[in-house]
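Structure, as C-alpha cells:
A single protein chain has been removed from this complex, and every other one stays in its place.
Chains: A, B and C, in written order; residue numbering restarts at 1 for each.
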Amino acid sequence: MDTRLVVGVDVGNSTTEACLARVGPDGAVTYLGTALKHTTGVKGTPENADGAVAAVREVLARAGATVGELHTVLLNEATPVISGLAMETITETIITESTMIGHNPATPGGEGLGVGVTVPIGELLGDGRDSERPVIVVVPHGWDFDDVAATLNSAVRDGVDVVAAVLAGDDAVLVTNRLEKRIPVVDEVAAVEKVPVGMLAAVEVAPPGRTIRTLSNSYGLATVFALDPAQTRQVSPVARALTGNRSAVVIRTPTGDVTDRLIPAGVLELRGAGKTLRVEVDAGADAIMDTLARAQPVDDVHGEPGTHVGGMLAQVRDTMTDVTGQPASEIAIHDVLAVDTIVPAEVRGGLAGEVALEHAVALAAMVSTDRSRMQAVADQVAAELGSSAGVGGVEGAMAVRGALTTPGVDRPVAVIDLGGGSTDAALLSASGETTAVHVAGAGELVTKLIASELALDDREVAENVKRYPLGKVESFYHLRHEDGTVEFVDEPLPPHVFARVVVMTPDGLVPVPTRHTLDAVRRVRREAKRRVFCVNAVRALRQVAPQGNLRALDFVVLLGGSALDFEIPDMIADALAPHGIVCGTGNIHGSEGPRNAVASGLVDAYAEEPG
Amino acid sequence: MDTRLVVGVDVGNSTTEACLARVGPDGAVTYLGTALKHTTGVKGTPENADGAVAAVREVLARAGATVGELHTVLLNEATPVISGLAMETITETIITESTMIGHNPATPGGEGLGVGVTVPIGELLGDGRDSERPVIVVVPHGWDFDDVAATLNSAVRDGVDVVAAVLAGDDAVLVTNRLEKRIPVVDEVAAVEKVPVGMLAAVEVAPPGRTIRTLSNSYGLATVFALDPAQTRQVSPVARALTGNRSAVVIRTPTGDVTDRLIPAGVLELRGAGKTLRVEVDAGADAIMDTLARAQPVDDVHGEPGTHVGGMLAQVRDTMTDVTGQPASEIAIHDVLAVDTIVPAEVRGGLAGEVALEHAVALAAMVSTDRSRMQAVADQVAAELGSSAGVGGVEGAMAVRGALTTPGVDRPVAVIDLGGGSTDAALLSASGETTAVHVAGAGELVTKLIASELALDDREVAENVKRYPLGKVESFYHLRHEDGTVEFVDEPLPPHVFARVVVMTPDGLVPVPTRHTLDAVRRVRREAKRRVFCVNAVRALRQVAPQGNLRALDFVVLLGGSALDFEIPDMIADALAPHGIVCGTGNIHGSEGPRNAVASGLVDAYAEEPG
Amino acid sequence: MATPATERTVSLRETGPAERGSRPDEVVIALSPAFAGEFTKTIVDLPHAEVLRQLLAGIEEQGVTARVVRVRDTADLAAISHLGAKLSGSGIAVGVLSRGTAMIHQKDLPRLSNLELFPQSPLLDAEVFRKIGSNAARYAKGESPEPVPTRNDQMARPRWQAKAALLHLKEFDCIEADRGPVEVKPVFELSHA
Partner (left out) sequence: MATPATERTVSLRETGPAERGSRPDEVVIALSPAFAGEFTKTIVDLPHAEVLRQLLAGIEEQGVTARVVRVRDTADLAAISHLGAKLSGSGIAVGVLSRGTAMIHQKDLPRLSNLELFPQSPLLDAEVFRKIGSNAARYAKGESPEPVPTRNDQMARPRWQAKAALLHLKEFDCIEADRGPVEVKPVFELSHA
C-alpha cells in the first residue's frame, strides 16, 4: 500500500477538531496539521456533518493539500453522553409577625443600644405624648430629615425619653447629625408601616467596622426583654440571624420568630447493582454522592413525583427527549453529580428587603443513549467530500491513544477529558486494553454555580469569571490584579469599570456586577471548580483504576477545553499528588496542548491496522 | 443570723475577680458590686494573696464599706490546671543540585519561555562564543544593567541565540527595557554563582497577574527537556513546587530534584482507660485527636524520647516542675490539643531565599496537680484583712452557679469558660449535681498560631491581631475596615501606618508587619480561633453532656476572657446551633457580661448553706 | 400627617476664589453661572434651594464632605463638571445647570466623558438629586454604586424643548468670560408658603 492522506475528526459537544496526517506503507505517521471548528447541531446528530466537513477543508487548506488527495476521513464513535443541569433551593428563611429587621443598611446613624416602646413620629408631640416610658420613634415615608430631627429634639426637650428611631428613608446619618441627644437610628426600612406600634423593641447600632454584640446574643435578648428561659429558646434563631450585622431592630411580638425552614425537596431514587437506594435531596451533596457510590454501576435515577427533585429530573429528561428523539420513558440517567451551593434569596416577611444566603443543591445528570448515529454523519461527510469516511474508534480509547503523543507519557496512562457537559476518563493498561467512563458535571456546571452564587443574571459574565483572572480598577490609571500586583495604563480606563471588580479577558476589562470584594469572587470561582472538577477527576479515575485504587495509576493526562483553564489543572494535580500520581495538562504531538487528542488517536488507530 | 457582708474571690491564671454581697438571715442575696485585678504570682500559689486582697479592698471601697464590716472571704478551690505549649515543623522542602529557582521575584522582566544552555555573561562575546545553540545568560553580582543590556544586544547582533537571562541583582525590567530582542528574565537570584553552567535550562515568565503554564506542568517539563516517562516522574515535584508562580527557572541536572521530606517528629503515647495507644505526630492533628478520644479519660501522655515530640512534652513538663514544684516524673498530662498549622520556612538548597509553607503541629498539654493550695492563700488573706477567709467551692460548680444569674438561663445549664491556658466546661443538671472538666488549649494557643502562621516575631502584635478587627490604610486621610466600609479621618495618619494592614485597637492603629493581604490575615485569625475554641467547646461539652450526647443539652453559657472576643462567641454558637443548643455569652447579674461568674457563684453557694 | 409645606430659599455667599481641595473625602458641587442667582427654580419649578439641599444631603448621608463652587465663565455642563472635578480633593464633582440638567464627573476622565449623565431636566425631582449626591459620594469612597435610575420620557422632549432652549440662552447671558470659579457658602432660609 502506498502512503495515504487521512483526517481524524472528533465531534464534541461544543468543538469539532481535525488532525491531518500522511500514513506510510509501514504504518509510520507524519502529522501535517490540526484544525478546530464549532460543532454544528447537537453532538451525535446528522447536523454535525457541516462542522466536520469545515474542519477537514481547513486542515487540508492549511497543509496545501486538496480534497482529491484525501484517502479517508475517520470519525469518533461518540457514545453520545448528554448532560442536563438543574438547581433547587432547599432552605427558606421566614420572619413572622415582623419580629426582626436585619437588612444591615450601609449608613445607619449613631451608636449603642436603645430599648423602648414603638411610637409613630406623628403621635410624639402634643398632649397624647408618652413621657414616662422610653420610646423608639418610627418615621414613615415622606418625612424630611430636618423635620424629623426638629420633632425628635422638641420631644426630648418636652421630657420624652427618645432612645432610638427607625426610618423609612436613607436619612439616619442626616438625622443623627442634627440631634441634640445621640441615639442609634436604623434606616432604609421600606415596609416601615408594618412595624408593630406600641410594642417593646430594641435597636442596636455598632461603631464603624464593628458588629452588634447584644441583639446577636440570645442572653442579650433575654436581658433586654427580660425573657424567661422558654422565651429565650424561642427567640435564639433571631440572635443567630443577626450575627455579623452592624445594625438591627428586634420587636417583642408574642410569637414572632425567624425560622430557617427546610424545603422538602424530595427523595432521589438511585437504581443500580440490583438495588434501589433512596436519599433525601436536602441531606446535601455528600449524602447523595455517598449513596450513589453504593449503587454503582447506576442503571437509572428518578425523582419523587410532585417534589422539587422530581421536577428537576423531569426537566433533564425533557431536554434529552428533544435531543435524542427518544421518548422520556426510554431515557436512562446513568450518573448524577450533586453539588452544595448557596443562593442569595429575599427573606419572606422581611420589612426591608432582607436577603439571606439559602442552601441549594445543584444536580448535573447524564444520559447515555446507546444507538450510534455517527455512521450517518460519516456517510454525509463522504458524500460532501467525495472521499470515503467511517467511524474510526470509540472516543475514550482514541483519546488515550492521542495522549500518548504527549512527551513524557507512557503506558499505563489514564486521561481525563474535562469537557463542557461531562467529564470522561479512560485508562490504557500496559497490555493495551482500554476502559472508559463518563461522569456527569463539567464546565457548564461550574459556570452555573458561579452565576447563582454571585447572583449574576448574564451567563456570559459568569463564563468570563470562570475563564480569566480578576482585577480591581482602583483609579482611571491603574488596576490591582488578584495576585496583588499593580498595573498602570497610559490611557484613562472607561467610566463603566471605575472602582469595579473586573475580569481581565483577552478583549478587555469586563465589570462583574456584584457588591462582593475581589477576594470573595475569587473564592466562589475556585470553590466551584474544586467541587466539580476535583471531585469528578477522583470519582472518574476510581472507576477506571484497577480495583478502584488510585495508587495503581502512574500517569494522568488532562485533556479538553477545561484543561486550558488557568487553575483547574493545578487543582487536580494537587488533589492527585498525595496518591503518587504524575498529573499534568496534555501536550498532543508536543505542540497542541490538551486539544486534538481524539482526532490524533483516530489517525494512530488507523495507521496500526488500516481497516 | 443577721445579715452578713461577704466577698467571693476567683483567682484565675491571669485575672482575679471579686463579688461583694449582703446575705440576709433568710439567705437572700443582694449584690453590691464587683472588681477585677491581675492575678499576682502563678495560680494556686501563696503569691495569689496580694491580688486577692487588692480585689477585696477595691470592691469594698466601691461600695463604701470597710474591711471591719466584712464577715468572710470565700475563695475558689482552683484545681490548678496548668497548660504548656509546643510546636514542631513536620515537613521540610529541599532543592538538590540547584535544579530549580522558584523564589518568584516581584519584578521579573519580559515574557514567555526560553530554553537553552546556561552561559556566564563573561563568556558570551569573543571567539569562544557559542552561536549554534540557544543560550541562557547568567549574570553575576556587580554588573551594571546598562552594560548587561549592551552585552546581550551585541551578542545577538553577532548571531548568538540569546533566549533568556538569570540575574543576581533586581535589574530584570531595566535590562529587558533596553534589549532589542525581548526575552524572559528572572532576577534577584542571590546565590547566582551556584547556577550550574553549560547545562540545559528553561526560564519562564508569565504576563502581569498571570501564573506560569509550562514549567508548572510535568508534561511541560517533559516537552521542554525531552524527558522519558521515568525522568518525567522524577521531576514532577518540581512542577508541583512551581505551581502558582509568575516566574521560574528549571535546570536539567542529572539527579537534581525537589523533595518535600516528612521530618520524623516521633510518636505520641496516650495512656488511659487501661490502654496505651500510639500515634505518629506527623499523621496530623485529626489522627492525634481521634486516638486521644479512644483513650478517655487520659491518665498520662508521653513523647518518644529523642524525637521532636519527646522534646515537646519534656519542655511542657519542665515548665510544670518550676510552677508546681513537683518533680518532672510526678507530672501527669491529662489532656492534649493538637492543631495543624503552617510555618513559612526557607527552602534548603534554594538559590534565591525561596520560602515554602511547611506543615507543623502545635500541641497544648494540660497537667492537673491534685494537691490543693488554696487554703494557704485563704489563711494569708484572712491574716492580712483580719477577717475570716476560706475555700468556698470548686471552680466549675461555682462558675455554673454564677451563670444562673444570667437572664434567660435555666437548669440544666452548661458553662464553657474560655480562658487563656485551658478551656473548662461544667454542667449543672436539673437535679443539682455538677460535673466539671478541663481541656487543653485556649487564648494563648490562638495567639501562638496567629504569630507562627503570619511569621510575627512580636507576641504583642499577634495578641492585638487576635483581639481587634483589621483595617487597610489606603491614604493619609482614609482607611478601609475589614467589612469593606470606608472611614475618613480629619488629621493625616502617621507615616508608619501608610499603605499597611493595621489592627484597630482602642489605643490606635497598630501596623501588622506582613506582606499578606487584609483578607489573608483575617482568614488566619478566624481559622486559629475555630481550630482551638470551636473544637474545644464541642470536645469539652461532649465530656459533660449526658452519655456524651450534645442534643441532651439546652442552655450553654460562654464565660471567661476569650468570651469577650468580638467573633469567638458567634463561631461557637454557630457550631452548636445544629444540635438545637441555645448558646450565648453570659451576662452575670444581667450586667457583668461573661466576667465574675465564679466569684458570684461562691457568694450564692455560701448564701444557701453558710458553712 | 405629611410634612408641612415649607418652601426654602438659598443665597450663595462668596468666600473667595475656588482652590484645589486636598481632602480625599470631599465632593465638589459646581453650579452654573445663573443657578440660585438669575434663576431660582429648575425647568419644572423645583426650587434651586431644594436641588442644592438634596445634593448636599445625599453626600452627607454617605459620611462624605461637600464644597460648593460657582463657575462663571461657561454654561456648558461638561466644562462646569470637569472644572469641579479638577478642584475636588476626591476628584469627583457634581455639575448642575439652572434648568436642572446634571452630571457626575471625575478629574482623570476626558472632559466630554462622565461617570453619570442626567440630560432630561424635566424628569429630575428632589429624590433624583438626593441619589445623585449619594452616588457621587460613593464614587469618592471608591465604591461602585448602581447608576441612578432615571426615566426616559420621549414625550417630555417636545413639550419642554422650547422652554429648555430659552433657559439655556438666558443662562448664556449670565456668563462672565475669563472670571475664575469662586467658592460659595449656601445659606438656607425657611419661608412658610
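One rule holds in what follows: contacts are C-beta pairs under 8 Å (C-beta built on N, C-alpha and C of every residue); 3 or more make two chains touch, one makes a residue touch a chain.
Here the structure is a predicted model, which is why all the values come from computation and not from measurement.
Asker: Which shown chains does the hidden chain touch?
Answerer: A, B, C
Asker: Which of A:Thr253, A:Ser475 or A:Thr517 touches the chain that is not shown?
Answerer: Considering the complete complex, A:Ser475 is the one touching the chain left out.
Asker: Where the complex has a chain not shown, which of B:Asp161, B:Glu474 or B:Glu527 is the residue touching it?
Answerer: B:Glu474
Asker: Thinking of the whole complex, not just what is shown, which of B:Ser14, B:Thr30 or B:Thr107 touches the missing chain?
Answerer: Within the whole complex, the residue contacting the unshown chain is B:Thr107.
Asker: From the list C:Arg53, C:Arg72, C:Lys107 or C:Arg130, pick the residue that touches the absent chain.
Answerer: C:Lys107
Asker: Mind listing the subunit B residues that contact the chain we can't see here?
Answerer: 107, 122, 142-145, 147, 170-174, 177, 474-477, 492, 495, 498-500, 511
Asker: Spell out the interface residues on subunit A facing the chain that's missing from view.
Answerer: 474-475, 477-478, 480, 486-488
Asker: Pick out the residues on subunit C that sit against the missing chain.
Answerer: Touching the chain left out of view, subunit C contributes residues 22, 107-108.
The rule is short, and it goes like this: only the chains that are shown with their structure count from here on.
Asker: Could you grab the centroid distance between subunit B and subunit C? Build each centroid from C-alpha atoms only and quote it in angstrom.
Answerer: Distance between chain centres: 53 Å.
Asker: Round to the nearest whole Å and give the separation of the Cα centres of subunit A and subunit B.
Answerer: Taking the mean C-alpha position of each chain, the two centres sit 33 Å apart.
Asker: List, in ascending order, every residue of subunit B touching at least 2 other chains.
Answerer: Residues 487.
Asker: Do you know which subunit C residues sit against two or more other chains?
Answerer: Only 63, 142-143 qualify.
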